[in-house]
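Note that this complex is displayed minus one protein chain, with the remaining chains in position.
Moving on, here comes subunit A:
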Amino acid sequence: MKSEARALFDWLLTPRQALEWQPQEWERALRILRANDMLATFAGLFEPGDLEQLSEYARRHLHSAVTYYQRQKHQVHHEVELLHELMAGAGCHPVFLKGAGYVLAEDSNHRGRLMSDIDVMVDKSELRRAELALLNSGWKAKEVTDYDDRYYRQWSHELPPFVHPERGTTLDLHHTVLPPITGRRIETVTLFDNTVQTDSGYTIFNLKFRLLHCIIHLFFNEDYEKACRDVWDIHCLAEQFSQPELMEFIALSQQLGFGTEVCFALRLRQYLLGTEYCDQASETLNRQLRGREWMVKRVIAPAVMPTHPLVDTFGTRIAKSLMYLRGHWVKMPLRILLPHAATKSYRALVSSVMGKYHYES
């Protein structure tokens, strides 16, 4: 792997190195960060005094990204307020997940973090009521094919996304954190037992479950284009644990059947961000990952690299494709995957010959 893509993680760890950057280095870094939705995150890591030392060029781009992020944060607070009221009115108990959860918890990764949608979870028994409440108050279900709608309802952990046409917000309504089709699950009661109330009265996962959910999201996803942000989320959340708490977290994840994913994620953090663990944690990671260490370096790390023509390599593209296939694999049993793959690969073949956009032109 070329080292350039990895540099993004160094920038996040030691942003002050940018005080020494030449204009061309800034241009390159701004393009890579902006393309991976990490520019406002990067900007948020500077002390105000440091920002003043930067060139007008750098400051202007950072400032622009921060302005955009602040608007989004404002919007998230507003949506959370409205959704909480709406759902409570319908007798539902919403839990705010992922990005919205980080904002409400004020985890350090929420600063500058952009998000494309708001994720809310309700108990499966409340799902229908929550859905109706949304549809009755201006939210629209995003148009999906009947096939996809059935897939969502039967096999997925969330409904097809909702959009609010006036406010331009997208919402994912979950009833659990993992697609049932994967055959892996965390009991609903365990999920709801691990929630906490914020000072303003909203419900989110506790820190351990915020981290666990973040790791599950990374490993049960198929889109690795912007996975570098998930790595930063994992790092910022894990950073809040003391070493004994981290051991408890590993033990908890093993009880719940996600020990492997958690060990992979912690090793990935160590590999990309240079985190050091206590001896006990290191031993556990060594034991859990014996014979599989190569996967961290050869597959997972290249797959979570930032994406940009300036830094993409053959290795990162292959790794992202492998994780893409794996993401589909875990979400579709063979009898569904094979016919599905046959259709898609015919189209892929035509595309590879006639160009990716043959079907559109």
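Points worth noting:
Here is the rule we use: a residue touches a chain if its C-beta (ideal position, glycine included) is under 8 Å from a C-beta of that chain, and two chains touch if they have at least 3 such contacts; residues count from 1.
Definition applied: contacts and distances are computed from a predicted model.
You can't see one chain of this complex, but its UniProt record names it "HprK-related kinase A", from the set "ABC transporter substrate-binding protein", "HprK-related kinase A", "Cytochrome bc1 complex Rieske iron-sulfur subunit" or "4Fe-4S dicluster containing protein".
Contact with the undisplayed chain is limited, among A:Arg60, A:Arg128, A:Arg150 or A:Lys297, to A:Arg60.
The residue touching the chain not shown here, chosen from A:Arg6, A:Arg34, A:His77 or A:Arg129, is A:Arg34. Considering the whole complex, the residue from A:Ser108, A:Asn194, A:Ser253 or A:Thr307 that touches the absent chain is A:Thr307. Contacts to the hidden chain, counted on subunit A, fall at residues 23-24, 26-27, 31-32, 34-36, 57, 60-61, 63-65, 67-68, 70-71, 74, 225, 307-309, 312, 351-357, 360-361.
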